[in-house]
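The complex is shown incomplete by one protein chain, all other protein chains being positioned as in the whole.
Just so it is clear, A, B, C, D and E label the chains in written order, and each chain counts residues from 1 on its own.
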Amino acid sequence: MAKAFVAELPDGQPVTSYFVAKQVQARQRRSGEAYLTMVLADRSGELPAVVWEGVEDLAHGLADGDIVKVQAVLGAYRGERQLTVTRVRKAAPEEVCLEDFFPRTERDVAGMLATLDEAVAGIGDPHLKRLLQDLFSDPTVRDAFAMAPAAKAIHHAFLGGLLEHTVSVVGLCRLLADYYPAVNRDLLVTAAILHDMGKVDELGWERVFDYTDAGRLLGHIALGAFRVQERIRSIPDFPVELANSLLHCILSHHGELEWGSPKRPKTLEAIVLHYAENLDGKVASFLSFAKRYPDPQHPGWTQFNKALDRYLYVGQPPNEAGGSESGPTANDG
Amino acid sequence: MAKAFVAELPDGQPVTSYFVAKQVQARQRRSGEAYLTMVLADRSGELPAVVWEGVEDLAHGLADGDIVKVQAVLGAYRGERQLTVTRVRKAAPEEVCLEDFFPRTERDVAGMLATLDEAVAGIGDPHLKRLLQDLFSDPTVRDAFAMAPAAKAIHHAFLGGLLEHTVSVVGLCRLLADYYPAVNRDLLVTAAILHDMGKVDELGWERVFDYTDAGRLLGHIALGAFRVQERIRSIPDFPVELANSLLHCILSHHGELEWGSPKRPKTLEAIVLHYAENLDGKVASFLSFAKRYPDPQHPGWTQFNKALDRYLYVGQPPNEAGGSESGPTANDG
Amino acid sequence: MAKAFVAELPDGQPVTSYFVAKQVQARQRRSGEAYLTMVLADRSGELPAVVWEGVEDLAHGLADGDIVKVQAVLGAYRGERQLTVTRVRKAAPEEVCLEDFFPRTERDVAGMLATLDEAVAGIGDPHLKRLLQDLFSDPTVRDAFAMAPAAKAIHHAFLGGLLEHTVSVVGLCRLLADYYPAVNRDLLVTAAILHDMGKVDELGWERVFDYTDAGRLLGHIALGAFRVQERIRSIPDFPVELANSLLHCILSHHGELEWGSPKRPKTLEAIVLHYAENLDGKVASFLSFAKRYPDPQHPGWTQFNKALDRYLYVGQPPNEAGGSESGPTANDG
Amino acid sequence: MAKAFVAELPDGQPVTSYFVAKQVQARQRRSGEAYLTMVLADRSGELPAVVWEGVEDLAHGLADGDIVKVQAVLGAYRGERQLTVTRVRKAAPEEVCLEDFFPRTERDVAGMLATLDEAVAGIGDPHLKRLLQDLFSDPTVRDAFAMAPAAKAIHHAFLGGLLEHTVSVVGLCRLLADYYPAVNRDLLVTAAILHDMGKVDELGWERVFDYTDAGRLLGHIALGAFRVQERIRSIPDFPVELANSLLHCILSHHGELEWGSPKRPKTLEAIVLHYAENLDGKVASFLSFAKRYPDPQHPGWTQFNKALDRYLYVGQPPNEAGGSESGPTANDG
Amino acid sequence: MAKAFVAELPDGQPVTSYFVAKQVQARQRRSGEAYLTMVLADRSGELPAVVWEGVEDLAHGLADGDIVKVQAVLGAYRGERQLTVTRVRKAAPEEVCLEDFFPRTERDVAGMLATLDEAVAGIGDPHLKRLLQDLFSDPTVRDAFAMAPAAKAIHHAFLGGLLEHTVSVVGLCRLLADYYPAVNRDLLVTAAILHDMGKVDELGWERVFDYTDAGRLLGHIALGAFRVQERIRSIPDFPVELANSLLHCILSHHGELEWGSPKRPKTLEAIVLHYAENLDGKVASFLSFAKRYPDPQHPGWTQFNKALDRYLYVGQPPNEAGGSESGPTANDG
Partner (left out) sequence: MAKAFVAELPDGQPVTSYFVAKQVQARQRRSGEAYLTMVLADRSGELPAVVWEGVEDLAHGLADGDIVKVQAVLGAYRGERQLTVTRVRKAAPEEVCLEDFFPRTERDVAGMLATLDEAVAGIGDPHLKRLLQDLFSDPTVRDAFAMAPAAKAIHHAFLGGLLEHTVSVVGLCRLLADYYPAVNRDLLVTAAILHDMGKVDELGWERVFDYTDAGRLLGHIALGAFRVQERIRSIPDFPVELANSLLHCILSHHGELEWGSPKRPKTLEAIVLHYAENLDGKVASFLSFAKRYPDPQHPGWTQFNKALDRYLYVGQPPNEAGGSESGPTANDG
């Protein structure tokens, strides 16, 4: 059955499709009868929904984040669009494709994985290369790495976000290794590939994007270091100093203790990785926020960005601005 | 050969014994001749020393922290006591006993180990007990744990300091588990035993107390978590939640991100461990500082304590103060 | 008249009882007629209420926090339960018992006072003992100390909260004085008993829990120090040093300037008191928050705790978790 | 015997006079003989001194801060001026006048006290006036208030400094009360007079300027509040609200918790007092530092001021700067 | 047409007048028909409004902050007053007078300008005087300076607020220059006049008070320094040192880097200006907040002030408080 997407639902016509149920709440009418409100969502958007019938059977069966099969009609309530649900049941995992429900990277996953493989292939140091090959040849790791979001919110909060962020940081680090020859290129690139690997364990993305228990209790920095350290132990003769330097990059990549790194960067590669990672995250946040939250009252500006604690300025497209203010013959000579 | 200790060297008489060489510096007399200055130390104290002869042979051979065999005479230079060294050579490891050179715990190491074993024996949870037994039945771990200092400076900066600090925190946590019945006693006691285990890897104590490369790059919080996590993986069916909770206690025991924990305490046991560990360290610091750095110009006060950023007040001994001012009939009239 | 509690009100039947009125607001119907909305509360919970009749007479007579006698019927409005009030008047103080309206300690007040008296009796230092006896033999002080909450919110925010918190800190300090023999036990226990005494003046609890003018302007640290210092002045020959040390414990017990202590702890007893008090408050907050705010969407977790700026993890009961993951014969051998 | 001041001692001639002994240290010559080094100081400056003879008798008798009678000759050691002491003994209190030894205010103490009395006389509120009269009619208080320094260092660190600082803040607050009519003038002026009264108890000035035990343990904010609160209690019918407001000004005058105030200013008078006090202290620090620590290498600048964490700029006298760069007829047209 | 002010609109009668439209939102009825909600405001207050008819023509024509001519009737919706609009169109600039729509200073603008001119006239230094005359003789500057608010919110957020704040700071600085003779009076007064001049460029006030693009990107500190520096460059022989000192005052007047000053005050005049400006702003905030946000539930207190992060205390009028607690004959003797 082709997915009917929230953003394209026709007014007033019945629809049958799959959605994520969120904010499920049992309520009571004045008359005493129970009903259910929820939000039905997929990757294209979300809509409030109400279930008037058969609520008792549902009440204990539905939890936030469940993917459900729904029969409904799109109407309006107090001027807002609302789905009136006539049938609803939980969907079985095999009925659904996660990427229908969650935002996903707009880039090509296979292509990004290939880029990563190519970066691994370019590593000269045999221990680092083996470490990366061992990790990524494990299909569980590879698949999770390709699917995981990079965050619950803020930046790269979509399926494939970890991969997209990693590929971008790796690309930037390769540029920087060229620009600063003193950098140990193999170490920096390896650290860039692995720096956020712990997010595979920190975040869950099968129902809603959220932290796992391990994610909340241990965090992706420690979880990633565990994975890498454990794999290193399985490689004979992996040089101790190289292991320390690599794990140091992972532990310190947030840059400051108060940002969650238990150590601050003390090596050239750790310093470069921290800045590259930070810059890449900021650029991605800027672009995604500017796209999603322009402020119509202040042309050229975004709404207030809480993570950065400021408004962001996109400005006018440069040539347009130049053109409109300088006149036909000026300044071009 | 019985060790001659710095604190007991007789003035003006030749002495032959072993010391740690520190701050070794090659210098040049006006006449152009080379000489060597250093500080010779053992667990009882330290003295400046000078070597006038045979310096060329020594210059490249001596490094800070070397234990040396020395023939010298104690004199004075500008009013300060100084050793004039007539012969000096590096000592072989088998010639020396580390505890002669470094401050060591004043408590009985075997007794403290027994206390620890008894705490392990008292653990009811089979997984936690097995984890502890696995770790401490490894003689390398056990010996290092018994020998390691708990710090380079500040508190418990002596051989056996880690053990002494651990035993004290464990004892306190057992009291607290009794006082707060909601606490998972087995978990708290296990976490108390293991919380600083990473110091075995973070600190070196064979020459001078100092951080190892791994200590500086990864820190004892991550190093301890690595050890525990690795051992947990080798125990079949170790419950995931229990592992997460234990590792969380270790990672969060510094309490705040800016104090080096990548996660802040989120469980009751982690909260209790953090306070117990912090309190025990502060009490130990207070007592050791008060003993070593009284300020003769301000009776009852210590010199300025940089770590705490304040002066500490010891006051008058309680019974003396009480006695002198109250007496049997006083103060009630 | 037996109190009818909010949590047990029957639907659709008239009820007559006493409640605290909160958020009293005069409103106007489309038709122009005035009505009143408020929240009626007692220690068991609270309900929205509406008064349709006789509003003019009430409008200026009711203030937030007033205890009122009410005749009402429990119905529903937009699916939420709501009281429709038919008669309402302010209650006279003699009609009501404060403990019906505000949450109160679940522990036995008389028993806790006895514990405190026993702690006072155990003080050996005659000046400290006399100070405590003088303070607690004053019935105004004793009664207020037994009744006061320990906070407006966060932890021990209920009648008897100050006493419960104090007894708990005293008990912990007695343990710690045993554990650390260098501690002046009499001084520490006295300081533990008196450390939050200023809350008697800082908080009001006769209508709603809130700060008094003196509480907002001076705070419980200064107010408590005033009370203790004044009482000390009335005891002949109270040793100056002992007075300074005791007042220091009170002034410094928040531990840091930015937490409202004008001095940081500089004595062993002040350090121990600060940690004991902080730990006890954190444990109490944890348990009370975990009980009241579990997060049904994240089993084992609480909702977000603003005071601690984190989610808290309660986890599964240890034996259940162990059992479910280890199988019948495993791990017990 | 007329005091011979350090700044005016003649080279090479014997002198007999009184000085403060500081940094007294017993030392040992190469030959094994003991000698003593110290610094001898009075309000005009200080000089290193050495005692070669009769040291044994002195060693335990002299403490830092003692005022001593000395017979000595001024010579030089390694190019620095040094006193060689031939006789030294502790002086009896009646032999000396404190103001010879410590820096003292350059302003007229009696005149400043009169200014203060005049400010008290101008208070209209009878309770506040009585409070001030009660406090300052006590000769112990009055004398201590006239003599106390306002700080151990930084600003007003001289005899009479508290009085000078207080008079200046009072004058400024009177101006501000005129400028901002909403201010309760009597309250502000009273608070200005009393805000630092606790320094009388916080600082000792009979030997060296230093904190007393009470000063270090309780601080001048609490000590001042104690004095004022105690005196208020002795005045019948002193309005509670007025007492709270006045004590609030004293407790909050440092402005922020991290600057040692247990409450931040919440009333108009407390806000004004905080700024007036802060400004006056900064102006005094600036002028005194600029006078004492010009940086000859950077004309117009001071040396680095640690308390303010910056260099201060005094600049050229305005007319000189103007004159030198503009010429006689320029810029006026 | 005389302006009908929001605060004085009669119930139930048609009104025709000008208002600022805010929060304009297109909505949809259940029936599918579009309608518009907005808030209509002027300097006396604001009211919710709804437009049922002719919405399509309006939708794209109205933007937040537009001044509109409106025909409407005042009714009620769910007990809240609401305007039902029957006709609405954008007003032409010449139809309206800004001061009808925005809060404005209650003081006399011409009188304040005269005070400023008089302060300029009192400057003795010829360069500073010329600088001020050059700036304020430019009618664009003069008019903007007279009209600009001093803030978007917090204090002096009304038309004429910049002028009112500046005149107040100038007056205070003149007092302080008298009180501290070491201050360069001409420099301080000039700096006081110019310190917030950049607000003319930072804030827009023609539609709603808000930051301009330049205001958000560069800020009033830099914008003001630009204006002053540019004008200084146009004055021949303006002494470099004087220019540096004046610009330093402007750049540093926020006092700390984290408050937006790129340099902290290093001269006496910059220090005094910083405190004077800060104090004056705080006093104005206090008075305006106390007037607008009293907390009826806590007599004598304001509601919570977010900018200051505290409740403010106004207290009882002093004589009333005194009177009520002291009785007829007390305290006057």
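Rule of thumb we're sticking to: contacts are C-beta pairs under 8 Å (C-beta built on N, C-alpha and C of every residue); 3 or more make two chains touch, one makes a residue touch a chain.
Since this is a predicted model, take the numbers as computed values, not measurements.
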| item | value |
| --- | --- |
| Displayed chains contacting the withheld chain | A, B, D, E |
| Option touching the unshown chain, where E:225, E:271, E:290 or E:314 are the choices | E:225 |
| Residue among A:46, A:125 or A:295 that touches the chain left out of view | A:125 |
| Hidden-chain contact residue, picked from the options A:23, A:71, A:278 or A:303 | A:278 |
| Contact footprint on subunit A, counting only the chain that is left out | 125-127, 130, 171-172, 175-176, 179-180, 182, 184, 186-187, 235-242, 245, 248, 264, 266-268, 271-272, 275-276, 278-279, 282-283, 286-287, 300, 310-316, 318, 321-322, 325-327, 330-333 |
| Sites on subunit D contacted by the missing partner chain, in the whole complex | 75-80, 297-298, 300-301, 311, 313 |
| Subunit B residues touching the omitted chain (full complex) | 27-30, 32, 35, 63-65, 210, 213, 216-217 |
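FYI, only the chains that are shown with their structure count from here on.
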| item | value |
| --- | --- |
| Chains in simultaneous contact with subunit B and subunit E | A, C, D |
| Between subunit C and subunit E, the fewest steps along chains that touch one another | 1 |
| Recurring contact interface, reference A-B, options C-E, C-D or D-E [over half identical by residue number] | C-D |
| Centre distance in Å when subunit B and subunit C are each reduced to the mean of their C-alpha atoms | 42 |
| Computed distance of Cα centres, subunit D from subunit B, in Å | 43 |
| Residues of subunit D engaged with two or more neighbouring chains | 213, 216-217, 240-241, 245, 248, 266-267 |
